[in-house]
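Only one protein chain is missing; all other protein chains are in place.
Labels run A and B following the written order; every chain starts at residue 1.
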Amino acid sequence: MKITLSNITAYKKWLNKENKPLSLAAKDLAAHAAEINKDVRSFIAIDPDVITNRALSLEKQTKRGSLWGVPVALKDNICIKGGLTTCGSRILEGFRPPYNATVATKLQAAGALLMGRANMDEFAFGSSCETSCYGPTRNPRDLSRIPGGSSGGSCAAVAAAQVVAALGSDTGGSVRQPASLCGVVGLKPTYGRVSRFGLVAFASSLDQIGPVTTNVEDCARMLEVISGHDAKDSTSVDINVPEYTASLERDIKDVTIGIPKEYFTCGISKDVSRRVQEAIKALKGLGAKIVDVSLPHTKYAVSCYYIIAPAEASSNLARYEGVHYGRRSAHAEDLIEMYIASRNEGFGAEAKRRILLGTYALSSGYYDAYYLKAQKVRTKIADDFRAVFTACDCILTPTSPTTAFKIGERIDDPLKMYLSDIFTIPANLAGLPAISVPCGEDKSGLPVGLQFMAGPFKEEMLIRVAHAYERSR
Amino acid sequence: MPMNGAGRQQSQQFVVLGESLKTGESMDKKGKYETVVGLEVHVQLATKTKVFCSCSTRFGAEPNTQVCPVCLGQPGVLPVLNKEAFMCSLKIAIALGCDIQESMKFDRKNYYYPDLPKNYQISQFDMPLAYAGEVRITLEDGQEKRIGITRAHMEEDAGKLIHDPGGMCSYVDLNRTGTPLLEIVSEPEIRSPEEAHEYLVALKRIIKYLGVSDCNMAEGSLRCDANISLREKGRSKLGSKVEIKNMNSFKAVRDALFYEEERQAEVLDEGGTIKQETRLWDEEKNVTSSMRAKEESHDYRYFPEPDLVPFDISPHLVQKIRDNLPELPAARRERFKKKYNLDWYDVGVLTSEKEIADFFESVTVLTEPRSACNWIKGEIMMHMNERSAGIFELNIEPGYLAKIICMVRDGIISNLAAKDVLRECIERGKDPADIVEQKGLLQVSDKGELELIVDEVITVNEKTVNDLKNGKENALGFLIGQVMRKTKGKANPKLTGEILRKKIKG
Partner (left out) sequence: MNANNINNNPISTDVVKYVAELSRLSLDEKDTITFQHQLARILEYIAQLNEVDTDSTPPTTHVLPTMKDVFREDVPGGSLSQKEALDAAPDSVRGFFRVPRVI
């Protein structure tokens, strides 16, 4: 049995040629994914019966959508009605939401075959996919290394060809950084482009759901399906969704790309730097105009983020205490003891660390110095981008300062781990769309990612430039 | 709760208690300190659905049947503001004369409690809907006093927690979770339990007139917490304040404040200090007692709610609402005085509740205001008190009362019979005309028929007839009574009197 999962077009061709009911193909797809999962562990679980049943209901769809039959993985923080959704955390053990996330509804309406739960850092807290209570996911390119995080499972599943596409969530780079480290395409849409309804919140003012695919064209297709206004999300923006695939074929001769010098200072590995410089050259060759720009507050982004994100998270995670759903500790006499025991047993170390940090930043006497200060610096960072986008159409940077590191390498050094996201965090703080596309490998053969960022709702520009670049390679 | 009747009774009761203070030791205490009270009132807004989700807000459903993932605080859900809740809040704030802010936002108030499924409450912290309003109350001496409103802000209600008495468990019902609330915070300008009571009555009246809340304290659609402190007269520095919770009626608020005023005065007199704390009112024992819960730090870690967007409130919208507000109590009082030419006391009774005023106006369409007023403040309110019912719960249409009044006016039934008809009307919901007919209450107004009966009475009451002839006017009453007896109360008394006079005095 040879299954083609290299991209949506190739997969559809394969499915057509197979000429059998989707429910039968689904069995093969499930078995194939499960086989690979033994090594990569990108999925928390693969349930062939659930997948077959979903395929059966897709068979009944009279109108076949753009993703009909395409196997897609969902990060374990996106709710599917009746399906387990645990955010890689013990505290949500056994939790089955009684409702669908808006993106899950949209994907199913477009015919996507939802394959199951992709592994993730617990509550998306991490850049390595090591903090999941189900254990780490491995990088398909080198099983001794991390796939990046927090959407490590989603990216590894696409890179390992267990699925054709996946959804992740990106709060500080959680789609783009693992996409970069796994050698796939990952996009974080503009804040408000994709509904967050049904995405288990980490940091509500930063979270966005984004697609993970093997190429830019599939990324455009996925984005077309999941984007759009949702009345259930107050922060979802009510503006038209363009036909993203239409911008794929346009050249980039009229495009000006800004190179922010702050992203090319210390901390960036030689190989990453080299690949990115080559990419700049390639883009110049495609006719794009390259200009130097400055985003002077870049160096404060990580600090700013590590106040705002944990602060919001500490509040978002307060609901997990074993009263209404999820895990309740058996070791408690009274209510407060029950809260404490459930949370102590249910959360891992990184979740606790962020809850403590966030609670501290919001607590009386510290609010102005931390939370309010961070919100003001956030304004400065967003202002930097506003200024730069008067001079260029998009910005090019590396996605991650290094390629995939070894499992266990940074887990005991939270600050070092946090700095893994130094290039991806600014787009979240400014609410901007950003994409990571593969741009070669380092000398050990590990993927390097290239990041483009654009102004609000300029996803078309990202797709156009990333696609032109991808084709040139 | 019929505030008119019950409210008045309570205030009489208070006056009695107040009197007793004017003697002996207590009087000195009372004279020495000034009471400073501020009230926090939570009003449930009468929307169809909850403030951030589309679950029903109906009271009294089976536990946990009016809940959805959003109000259950399940992972992944998001709030969206109910427009009607916003409009109701705006109406109240405008009616209270508040400064409506140009922009408002929501914040999260973080604390753990099992009736709060997200373990944060969506509320408003530093950019509320409104600041600086007022409620005007009338003091016992007839003077008007202005009580300032500090602020009014929107928030979501919590669920209900039921404690198993003596048991090891508590039970949580989340039907109420997410019901829209407006919190109205008064300035500490209330100086006595009685003023606090009047403030609540006036506030409730305004809100009821707006029709945006039931204000039913028994069902919890209006709730009140109080802050009270005492200071020596003439000093400006406030004493330590005590927060009182768990008061389930306006009377309870007054009683609790009254108790607390006494308690604090005693502590201060003995040279003690007042501990800043939260105390619970015990309705049965008539005392407040310390919550004695583990002292939680009130570190609520407020921060802007990222799941909701800010709201601009345009001056245009505020003006539009202001122009379309229903008539408020003060305006209605003025109008009633002018239009119906009633005295202030009657106007006060009739406008004490919007429903009573509405009822009155419906009745006066068909009858004279004076008699409508008398009937409402007399018989109708008696029935309301008897049944602890609101005027529209009495099951009598305004048109029926008007009919009864007209029948009396036209001499069709006697005043006495009319009262029976009204009772029957209320108890059976029947048309008064039918009752009169069925019970044979039609007044005898046929002159010929009455003359025959009068003749009989004159014949057998010779002595009384002579008395009347000799100018003893009260003899006439007796004779009319005799006619009434013979007609089983159906004789038209006015006509009977005329006939008697004519026949006897010539």
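Quick note on the criterion: a residue touches a chain if its C-beta (ideal position, glycine included) is under 8 Å from a C-beta of that chain, and two chains touch if they have at least 3 such contacts.
Every value quoted in this text rests on a predicted model; they were computed, and no experiment measured them.
For the chain left out of this panel, the touching residue among B:Leu161, B:Ile321 or B:Cys406 is B:Leu161.
The chain omitted from view is touched by exactly one of A:Ser89, A:Ser151, A:Thr359 or A:Ser436, namely A:Thr359. Screening A:Ile3, A:Val50, A:Ala166 or A:Ala430 for touch with the missing chain picks out A:Ala430. Although one chain is not displayed, subunit A still touches it through residues 94-96, 98, 190-192, 205, 231, 234-235, 237, 297, 299-300, 302-304, 306-307, 314, 318, 321-328, 332-340, 343-344, 347, 352-353, 355-357, 359-360, 363, 365-366, 368-370, 372-380, 382, 414-415, 418, 429-431, 456. Taking the whole complex into account, subunit B touches the unshown chain at residues 47-49, 53-56, 62-69, 72, 74, 80-86, 105, 112, 114, 161-164, 167-174, 293-294, 297, 299, 301, 304, 306, 308-312.
The definition used in the following text is that only the chains that are shown with their structure count from here on.
Chain centres here are Cα averages; for subunit A and subunit B they lie 56 Å apart. Contact residues of subunit B toward subunit A in the complex are 69, 72-81, 108, 110, 112, 114, 117-120, 170, 172, 174, 294, 297, 299, 301-303, 306-309.
Remark: subunit A residues 77-79, 85, 87, 92, 95, 97-99, 101, 196-201, 203-205, 231-235, 311-312, 314-315, 318-319, 321, 323-325, 335-336, 339, 359, 362-364, 367, 371 touch subunit B in the complex.
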